[in-house]
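A protein chain is absent from this complex, but the other protein chains hold their places.
Order of writing sets the chain letters: A, B, C and D. Residues in each chain are counted from 1.
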């Protein structure tokens, strides 16, 4: 099942298999956005190293960090960079960690397929649309040529990393539009937008890819999210990095954890593409591997 | 048999260990019985400790009387629980409107009209409804009931209070039907016969004799069903949305207390943040709600118990 | 009504049972019963346990049909009409025929509501008329003085013997023609039993009474006619005096003298 | 054991009740009972419902103590020892005193296991001995032939009369000294009743039997002595013949002649 980047990572794979059969267990938790990548990796890894038992929970980015601080996990997936408070708490708990970049996701802004007027939005327009200001928002408020219809908003739940990222880069100091329908389950957002002509919403690139026939993608500042624009960072500011945070002590003490982490970096690009995210450049993965190797 | 049985009994050993067992067993069983009490204490402690921390950051008054629940706000996080309570009550109200008439009607049908064989088939089948995992109901609400409602009433949003309310109602029908049926069938047959022998129709027996005599059981079953609806989690998490609102709108997204706890549990709340503590405060509120409902159920079944 | 009562006076018979058979599933509980029951008399039905006394009584007001899998054949003519006729409404039959059960079974309501129950379901709503009916029925059941000050109390708050008289009053409230009683005193103490027995004597002026009892002394004391049942058959049916002093069947004699049962 | 039986032969009395009083809460159910019960006799206890017959019987093996809030005073000497003594073990008393109840109450187990229950709980495990006990007890209860081929069937698969004899056999299995019977035939048909009555006559050779019955004919037929209870008191206690032909108390006479009850 491993295709694509196999050649690129071929030597590395040999490198990891010098360790031969490894045994042990590895526990991770965290972002639901990152989870599909990890699922694929865990699936393949189970074939490569049957002696290692890997469990990955999906408690969300914050939930994952919470367990990470408690020392319950060897690594933590995140769909946003770690926060100040979390860094502080980890320090207090005496847990050293290393941030590893896995892939990129492009938050995709979409509208109903019937919508024939929105062909582009600027970051400012996005902000105007989404930040709560007490008014009832009409499409015509953004562009007088657009119909005078109320905009219907759909957004990921406030507790998700996805929301958090959008919050950080678009809303900044503001609050999200209060009439927005929020859901932890991105599929329901998809359904909502499909069913409502005046809807707008955003979610992970993967959800757009899976439903591209029934949704209309909105370019931001003229840039559409796709593999190139996301990877290159041209699709800004909604390209976001996906991380895994590895616990240093686990990497040095737990052979299985190190081996799995190495395998993860080696295969992250391939899996990311398979599930609808964007791989990093090969050099970037080399960089991550180097960071990891330093921990051994 | 050379010996008489009484002699054998007299010789048989183990009298002493018998006595010891008889003494120890009740102690052991008592300890086991305290597990349920310990559970309650555990729940209270768990909730109270974290809730107290919560109240060092958020004022009690704001929590109880605040009409805005905005925990994730960047500007001004607000923790007024009323919107979550209102959301919970909306779901409960709809569930009751669906479940009480159907549940009690089914109970009357089963206890007064159905033959033994019909009852023996229908009751367990109804109980299957009660055993279906709530997550299954959640998808049913979201992927079947909501679209169905939308095709009739287009103003209904994808997340709303009506669809999950109806489905929670469906889920608690068997609870009401089964418990009410138990209460009605425990009205002695002799009393029913007495009424029939005066020329009553079955309907008159049901309405004038059985239902009044079983009313305490019926009300108790409704109260229990209400507390089940209040505590229902997955259906509302999936189908009711996650917008805490303090208004009377049933057609749009809402959030209940339970859904909030799940949202945070699988979400982004860092340990030690106010949001983290807030789920315990909400959990505690929920606990108080169910406590009140139970005391109510207890009171009702005592107060309205008919003697016979 | 006229036609019926005229017929009743001419034959003075209320119930004429002809070749009645009854099966509970495969259990042949009543066999070829022939029994002609007269008006304004007390008819006692005696016999050992399981002989079909209660079954026969419950057939007279078709309560037996509430048991699943019951089959009957034969006729029971009530006032000249076969109660098994397709168009004979059971509810109507039961308003003519009151029933008192073995265990007192008042409704879990106030004493007043117990008595008013029958009139109410039959459409009487006028409070004054109901009051009158309640008083009249309670007087008829010789319990008015004992309960007149507590008509609003729950019927279960009084003693078993009183409860049984409430049940009789309840039956009287719909002014029946016949009253069926199934061991009405077997759950009561001796003094309450005496009271009920006196009451039965009193009631027979206005009503025809059929009473099942396992207490032979009771049958002897209060009834005019006695039917002796055994294994679902009527062994002997005659004037009570004759049955008890000079039975014509050996089995009757054995039963009465306590040789079995 | 020796001391007891020697005493027993000297007085030939098994139970000597002295000034026994018993209260259920505030309800004074037994009042100053004095009753001396003899060995190898059948003693019948009769009286109207609620007079305390069952209560007295259950006091003899202290089963009455299972009811909450029971208080007793006075003495019951069993084989010369007061059963209310602090160090008298109830379990021991009850292995000496068997009991048969009003409704047949076999355990929901096989016939064999029903009979073997008593020996087993008292520590007899040897399969061969158990087999012997089971056969002997079933023979003793005159039911061996009817059930010997179905010992492994559930005890509820046989008729009520047979069930009652199983219960008697179950009591016999621990070879008691006394057997208490509380209306053992009241739930049975006439033929089963006769069988049990015969059995009682048979058993009295080896056991002392105390039997409560509401059927006066039965008391007359099978007992040697009869005690008449009324409202918790012993009104009269004498030879059965005397009680039934020539009672000394008016109330006994009234009861026996069926004037109440």
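Everything that follows uses one rule, which is that contacts are C-beta pairs under 8 Å (C-beta built on N, C-alpha and C of every residue); 3 or more make two chains touch, one makes a residue touch a chain.
As a working rule, contacts and distances are computed from a predicted model.
The complex includes a chain that is not drawn, and of the options "Phosphate transport system permease protein PstA", "Dihydroorotate dehydrogenase electron transfer subunit", "NAD(P) transhydrogenase subunit beta" or "Monosaccharide-transporting ATPase" the UniProt name matching it is "Phosphate transport system permease protein PstA".
Considering the whole complex, the hidden chain is in touch with A, B, C, D. The chain omitted from view is touched by exactly one of D:27, D:73, D:105 or D:126, namely D:105.
When the missing chain is restored to the complex, the residue among C:36, C:91, C:233 or C:253 that touches it is C:91. Within the full complex, the residue among B:55, B:139 or B:304 touching the omitted chain is B:139. Annotation: of A:210, A:236 or A:295, A:210 touches the absent chain (contact as defined above). Interface note for the absent chain: among A:195, A:219 or A:276, the touching residue is A:276. Residues 18, 21-22, 25-26, 28-30, 32-37, 39-40, 42-43, 46-47, 50, 101-103, 105-106, 108-110, 112-113, 120, 122, 124-129, 131-137, 139-140, 143-144, 170, 173-174, 177, 199, 201-204, 206, 224, 227-228, 230-234, 237, 258, 261-262, 265-266, 279-280, 283, 286-287, 290-291, 293-295, 297-298 of chain B touch the missing chain (whole complex, contact as defined above). Where chain A meets the chain that is not shown, the touching residues are 1, 27, 29, 32, 35-36, 38-40, 42-43, 45-46, 53-59, 63, 67, 70, 72, 184-187, 190, 204, 206-207, 209-211, 271, 274-276.
Residues 1, 89, 91-92, 95-96, 119, 121-124, 129, 132-133, 136, 174-175 are the ones on chain C that touch the missing chain.
Definition applied: only the chains that are shown with their structure count from here on.
Centre to centre, using the average C-alpha position, chain B and chain C are separated by 48 Å. Remark: chain A and chain D have CA centroids separated by 83 Å (rounded to whole angstrom).
Annotation: 38 Å between the Cα-based centres of chain A and chain B.
Residues of chain A in contact with two or more other chains: none. Contacts between chains form some other arrangement here, matching none of path, ring, star or all-to-all.
Chains that are in contact with each other form these pairs: A-B, B-C, B-D, C-D.
Those residues of chain C that touch chain D in the complex are listed here as 48-50, 189-190, 193-194, 215-217, 257-261.
Within the complex, the chain B residues that touch chain D are 1, 4-6, 8-10, 12-14.
Residues 32, 58-63, 65-66, 69-70, 83, 85-86, 89, 157-161, 163-164, 167, 171-175, 180-185, 188, 191-192, 195-196 of chain A are the ones that touch chain B when the two sit in their complex.
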